[in-house]
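These notes are about the structure you will find just below.
The other protein chains are all here in position, but one chain of the complex has been omitted.
Chains here go by letter, A and B, matching the order in which they are written, and residues are numbered from 1 within each.
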Amino acid sequence: MSDLHVFLLNGLGLGAIYAFIALGYTMVYGIIRLINFAHGEVFMVGAYIGYFALRGLGVEQMPLPAPWPVVLAILVALLLAGLGSGLLAVVVERLAYRPVRKAGRIAALLTAVGVSLLLQNLTLRLFTATPRPGPAAREWIALESLPATAPGELRVDRTVRLSDGRSDTDEVVVADSGVALDEAWRARLAAEGHQGVFRRVELTKQQHQLFVIGMLALFAPTLWWLVKRTRTGKAMRAVSEDMDAARLMGIPIDRVVMATFFLGAFVAGLGGVAYAATYGKVEPMLGFLPGMKAFVAAVIGGIGSIPGAILGGLVLGLVEALLPLLLMRMGWAEAFGWTDALAFLFLIVVLLVKPTGLLGKPLREKV
Amino acid sequence: MGSDALPSTLVLGLSLGPTGLWWTHLLVMVGMYALLGLSLNLINGYGRMFSLGHHGFWALGAYAAGSLVHHAAGSMPGPLLFLASVVLAVGVAALGGLLIGVPCLRLKGDYLAVATLGFGEILRITIQNLPEGLLGANIGLTVPRVLLEKTPETKGLFQAGWAGLMVVAVVLVAWLVRNLVTSARGRTMLAVAQDEVAAGLLGVDPTRSKVAPFVVGAALAGLAGALYAHYQGTIAPQEFTFLEMVKMLLVVVLGGLGSISGCILAAFVLLYVEQVLQLAGQDMLPAGVPPLPASWTWLAEWWSVIYALVLVLLMIFRPHGLLGTRELNDLLRSWRTRRTGRGTGAGA
Partner (left out) sequence: MSTPLFAIEGVTKRYGGLTAVQGVSIALQAGELVGLIGPNGAGKTTCFNLITGADTVTEGRVLWQGEDVTGLRDWQRARLGMARTFQNIRLWKDMTVRDNVRTVCRAAAQAGWLDGLLRTPRHRRVEAEVGARADELLERLGVASLAALRAGDLPYGPQRKLEIARALALEPRLLLLDEPAAGMTPSEKTDLMQVVQGLRRDHGLTVLVIEHDMRFVMGICERIVVLDHGELIGQGTPDEVRRDPRVVAAYLGSA
């Protein structure tokens, strides 16, 4: 049972990311009844922005220990990712969604799918399909002070020449993955004139997950405040309740819709960076499956409901982490291969019991 | 609406008859997506239900037919086995439609969409995860040819025969769909789709009137699946993803929700454009296809981006499809009326 808490953390960490994405889905749906299929791609773009931001800010060159520059860089990257994603969403809304707002549900959905495909393929063409590992901070270790390492403990990557900032003629080898750094290697490095190695410093997956959960815990009240107390938030709620009435009250619908898209995408962008950091690589198809799952999460929680999105995300994450485990314990060895199918099955079960989701409002039709 | 669709459907079908391997293959695929579009139209168009899992029924049909032939090849004469597999496919898909429809059709609008999407995905993942010996998992299931072998010598005959078969199938299904929609039960279906509450209060059982078209649509998708399996020779789960669902949806929307001939026309346009874009840059356009200017080779590299862009633009500028809810005949009639200045002005 000791690994239960690992699975629990897995579930909550994944769930938190789903929540970040689901918020965007639910907010957009709440306001214009559109299933924004392109939202997963916004998430993916956030991850890419974060990647480039961290690279650009030189996180890879920042030496440890001196965590503050790294922390600052991460925060800046998050901010940039959020802003970039938000901006992208606003542009998409203005150009692609607004013209089809009146054209009916299926047309709007297809437009969203089209945008999704467009973003995926554009990213594919521009950045190739090669997954990029997330940038990480590195720790400098001089060759002499390299601890005696067992095979596999400290390893050598494909050589990437970087300046360590201390001397501009030094070339260093990035110790990352690949060959074990044993005596022979050390001799070779010394012979080639390398002064030392950089070691990737990464948080463990668990630490990443805790970070994401913390981010969500911090963000949820902020969002609640934004939606309940600010004028824009109230306008958003008004429009989602009754667009025509809101328009008659003088609320600028188009601007409120744009603000909603921006906010939802901002949050998703944050999630994108978090996802890339926690689960490894950044690639064009990154947004597809998490996007779909997050949408499922939003529906489970009751689409249109912000607490529902958070609840749905966490619940789905937990189900994905724990249900296969449970089934495996009960004797079904291949349960983990069916994780995705189980997630969808869970969705259907929830909808059968609560047709409008866990926290969704039941639809009343007046005769 | 549908009563005059039949003549124009026939005309469309027969006029595309040239030989040539590329053309016949295109015809077969057009027919396939026309079938899928027609069956989906029953649910999403006339029925105004929002199903995103139609590709699941297609897969059910394909795998039902495919696995029967795979495991039973040689046990009975080819054509008989073919027929049996088709019947099985339709039955399995219809059953699937029933099992999915009865619980899910209580859900409204976008919730139904998500539930059906979930079902489609569950089905695909199930096929992928089942043992290889059963359904071929990711590697694919081989479907031995029972009607005609596809060797280099017989290729031409094979393709032409299949093109003919697809035309027949499309005409048959179009006829069935038209019949259904203009019949008494079809009217109750349309009424429930337009105002379920009023229908219920006037004696129509809404559940029956929603489940029935769903099941029929599923069955027809199963038919398409069986034909697909036999034509392709192998089927794999990767061929039944959500992307295919999007294509079907595109056919339906482009053709106009609720237009039979529009559906067929749209399938043709869509697949033609797709195939040409894919081949253009590779300089592999077959004889008979108008070639693109030589400098457009970049098209092939960026074709997926362009395809998506075209989709978005189409939705923005023609969301009601090429023909709206009208049939080809209505369009021709109104054009003729405008030209001669005569006509009652009724319709279109």
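Operating definition for what follows: a residue touches a chain if its C-beta (ideal position, glycine included) is under 8 Å from a C-beta of that chain, and two chains touch if they have at least 3 such contacts.
The structure presented is a predicted model; accordingly, all values stated were derived computationally and were not measured.
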Of the residues B:Gly53, B:Gly118 or B:Gly186, which one touches the chain left out of the display? B:Gly186
Only one of B:Leu21, B:Ile139, B:Leu202 or B:Leu243 touches the unshown chain, namely B:Leu202
In the whole complex, what residues of chain B lie against the chain that is missing from view? 176, 179-180, 183-188, 190-191, 194-195, 197-206, 212, 216, 346
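Quick note on the criterion: only the chains that are shown with their structure count from here on.
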For chain A, which residues count as touching chain B in their complex? 29, 33, 35, 96, 99-100, 103-111, 113-118, 120-122, 124-125, 292, 295-296, 299, 303, 334, 337-338, 340-341, 344-345, 347-348, 351-352, 355-357, 363, 365, 367
For a test of understanding, state which residues of chain B touch chain A in their complex under the given definition. 44, 50, 103-104, 106-111, 113-115, 117-119, 121-122, 125-126, 129, 197, 201, 246, 249-250, 252-253, 257, 301-302, 304-305, 307-309, 311-312, 315-316, 319-320
